[in-house]
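Note that one protein chain of the assembly has been removed; the remaining protein chains are unaltered in position.
Residue numbering begins at 1 within each chain, and the chains themselves are lettered A and B in the order written.
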Amino acid sequence: MSMQVILAQALLGLNVGVFYAMLSLGLAVIFGLLNIINFAHGAMYMLGAFIALIGYSFLEQWFGISVQIGFWASLILVPLLVGLLGVTIERLLLRRLYDLDHIYGLLLTFGITLILQGLFSNYFNVSGTPYPGQPESLSGVVDLGFMYFPTYRLFAIVFSLVVCFATWFFIEHTKLGSRLRAGVENPDLTQAFGLNVPLMITLTFAFGAGLAGLAGVLAAPIYSVSPLMGADLIIVVFAVVVIGGMGSIMGAILSGLALGLVEGLTKVFYPPAASTVIFFLMVLVLLFRPAGLFGKEK
Amino acid sequence: MTNRILFIIMLVAGLTAPLYAYPVFVMDLLCFALFACAFNLLLGYAGLLSFGHAAFFGGAAYITGYVTKEWGFTPLLGVLAGAGFALVIGTVFGFLAIRRQGIYFAMVTLALAQIIYFLALQMPFTGGENGLQGIPRGHLFGLIDLNNSLAMYYFVFAIFLIGFGIIYRTINSPFGEVLQAIRENESRALSLGYDVDHFKLLAFVISATLAGLAGATKAIIFQFAALTNAHWQTSGEVILMTLVGGLGTVFGPVLGAITVGALSHELSAFGSWVQVILGTIFVVCVMVFRRGIIGEIQRLASRKQG
Partner (left out) sequence: MFKHWKQGLVGAVAAATLTLPLAAAGALSDDKIKIGVLSDMSGVYKSLEGPGAVIAAQMAIEDFGGSVMGKPIEIISADHQNKPDIGASTAREWIDAKEVDMITALDNSSVALSVQGLAKDKKIITMNTGAGTTALTEEQCSPYGIHYVYDTHALPVGTATAMVKNGGKRWFFITADYAFGHSLRDNTGAVVESLGGEVVGNVNAPLSTNDFSSYLLQAQSSGADVIGLANAGQDTVNAIKQANQFRIVQSGQKLAGMLVFITDVHSMGLDIAQGLQFTTAFVWNQNDETRAWSERFHERHGAMPTMVHAGVYSAVTHYLEAVKETGTDDSDTVRAKLGEMTLNDMFVKGGKIAPNGSMLHDMYLVEVKKPSESNSEWDLLNVISKIPADQAYISMADTKCSLVN
């Protein structure tokens, strides 16, 4: 096995890993504050990709609006739109379930997943529609010595890393972030200090959803946009979250990246196991460190 | 009292169904009804949400298919082998999953089930995407030809009744009462000296085995074991069936399976809209209809009496 092949597959693994990281980060943020596992997180990712696709290719055909929303505009607009949907879901539905068993939150978001997935399956091919809006400036190829790597994929890796670490910095090292953490630790006390905890919860949910939407836009030019793209990913991300533990933001990011790498390298050494390796690692973690690598038991 | 009436209705409807309905379809419903009942034992009575029950349902189907097709097992032995397999992996999954609680439990079972799904996709004996085709229906006790659709139907109905009976007995035994006590208040049950983990594990194993029994039977009916049965969406469907019919009620899952199954079948011409409708029912159930159909009926009945 040449070094060249290993490096190439590792880089592709990292490419997948940044998406794991972004999604598990969003899940962790939402879980931290709401104690809810957002099953619809994958659907939000899918939705993000579809809004970008529709904005680029179908506005005129469907709605008669002769506007084309390009990639860069989507990168800003889409997270806002998906975040807005997050606000709606949180305010209208999730909020009424906080007093019940947390599994109802999971079931609700599962239902939302089915709705979104079914809706898009009606209008789009389940095996994917290409997103043609990749910017010209990123369409080239970079010669890395050991391989040619599409510029856009490199951009997606760097951009996602920046977003992940910016989020970590914001939550761990800013004043607003520390209030957020206080809300997590002790909502009643935080409320007593005059902070609007319900608003914080809504915004956090919206932020997590927006992050998933952003990941969706980034993924659109790489993978074909498909109604099932989120469902395929979210279950792996659940395993990532169980492995990393929900305790820390950094934990979610690092385990996402690491597991993407592990998956990529498995493709070199034993390809048939590539789709299961993460789940087996999860079993090991459960046996020896049930709270997860970075987690603290709640 | 209500239970006895409902049981008689179910028995009569089940015995006469082939007269007015397409038997293969009713058999399919019966498999899902048993599957939902098994699932309900875990969620409705022990309060554990498994998101991976498709692994038992689908996994058992492959084993049953393999032993009847390749080793010439009789249908009954084949079905038992499938259920036995579900018992074994149920024990392993249960052992791992009860280490975590609440939503973690759900995520762990989902991820574990995904291992079974990928194994089913990649192991040579399952046929991967092709599925395990051409499973013989065979002869029951070496005598009754199950290729006859009526014989097949009553065989399936008998299996359903046995499975249903086991669940009914379990719920109404001292064991069932301890389970419900754990669901209501785990720490109290613990302080009363019950080995909570032991009870949870046992409930998990029973539930998994009966889910396997349902899947194994389905493989014989359709002469097919396929990935669809092991897919996470099937795990989701069984939750929906249980929820619609009534969580923690004896007959709810049966009614829920019939409702959801008939709905999907009737609407299948509308393609993906079925998914949208099922999703909407899910949301409605969670938001305003958490008791399910039977649960609401019972509430109304008890209100009248009181």
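Rule of thumb we're sticking to: a contact is a pair of C-beta atoms (placed from the backbone, for glycine too) under 8 Å apart; a residue touches a chain by one contact, two chains touch by 3 or more.
Everything quoted here is computed from the prediction, not taken from an experiment.
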item: Residue, one of B:Ala17, B:Leu43, B:Leu227 or B:Leu247, that touches the chain absent here; value: B:Leu227
item: Candidate in contact with the missing chain, chosen from A:Leu12, A:Leu94, A:Leu180 or A:Val242; value: A:Leu12
item: Residue ranges of subunit A at the interface with the undisplayed chain; value: 2, 4-5, 8-9, 12, 15, 58, 61-62, 121-128, 130, 141, 147-150, 222-224, 226, 229, 264, 267, 271
item: Subunit B residues touching the omitted chain (full complex); value: 22, 24-25, 28, 121, 128-131, 133-134, 222-224, 226-229, 268-269, 271-272
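As a convention for this text, only the chains that are shown with their structure count from here on.
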item: For subunit A paired with subunit B, centre-to-centre distance based on mean C-alpha positions, whole Å; value: 32
item: Subunit B partner contacts - residues on subunit A that touch it in the complex; value: 36-37, 93, 96-97, 100-108, 110-119, 121-122, 227, 231, 235, 238-239, 241-242, 272, 275-276, 279-280, 282-283, 286-287, 290
item: Partner subunit A, residues of subunit B touching it in the complex; value: 47, 49, 51, 96, 99-100, 102-104, 106-108, 110-112, 114-115, 118-119, 121-122, 232, 236, 239, 243, 271-283, 285-287, 290
